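Can you read through this structure? Questions will come right after.
The other protein chains are all here in position, but one chain of the complex has been omitted.
== chain A ==
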Amino acid sequence: MIQFLLYLVTFFIGFLTLCYFQFKRSKNLKPLKNGIMIVFGSGGHTGEMLSLIKKINFKDFKKVYFVKAFSDNVSKDKVEDFLKKNKIEINNEQVEWINIPRSRQVKQSFASSTLTTLSSIIYCFIKVIKIKQIDILLCNGPGLCLPIVVSVLMNKYLMLYRRSKIIFVESWCRVKTLSLTGKILIKFVDKFLVQWEELVQLNPKIEYIGQLI
């Protein structure tokens, strides 16, 4: 019995070490150019995101995934209009729009929003495993990006695709405090960028990039 337990413990420790080294290695793994994913959080967030993506070389990537909420029926037109107006090179076959449920409606209670967040994460995770190869994920702070970031992280740590890099840009209107989404995600993203210098002192991970709009 004791021998069996010892085997089990050794096996468990071995497994953990393996996982640990895999994590460490995935830090040095470079992303490829299979897929880039952009999250449009509606309203002001979509507007801000558009000015962030203006100079990205989308044509280098095999696939471009644009994410928006099911209930958001403005962002898609806005984005397509913007791509045309700014003559951004991107093929229609490259682009795939992904609709996801909002994790939290405005004024929803805390208890019910944990439930909807959870179901939203499951929904996103299924979408993300299907895509699998997401090399770059860019999001700018709306609650909508939370389930997507969690899904991409799970995808990464379950070793389905370890090359994913996540860039989080804090919204332009955040001058002195981080958004709730930012506070939750800061530990897990690869780059955390802010547009106002005052925010840098809040956490050593924060990088000041200056105005992006």
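We take it that contacts are C-beta pairs under 8 Å (C-beta built on N, C-alpha and C of every residue); 3 or more make two chains touch, one makes a residue touch a chain; residues count from 1.
Note that contacts and distances are computed from a predicted model.
Missing chain, UniProt protein name: "UDP-N-acetylglucosamine transferase subunit ALG13", from among "NADH dehydrogenase [ubiquinone] 1 beta subcomplex subunit 7", "Cyclin-dependent kinase 8", "UDP-N-acetylglucosamine transferase subunit ALG13" or "Membrane magnesium transporter".
Contact with the omitted chain, checked across A:76, A:127 or A:174, is made by A:174.
Contact between chain A and the absent chain runs through residues 30-31, 36, 43-44, 47-48, 51-57, 136, 138, 165, 167, 169, 171-177, 190-191, 193, 196, 209-213.
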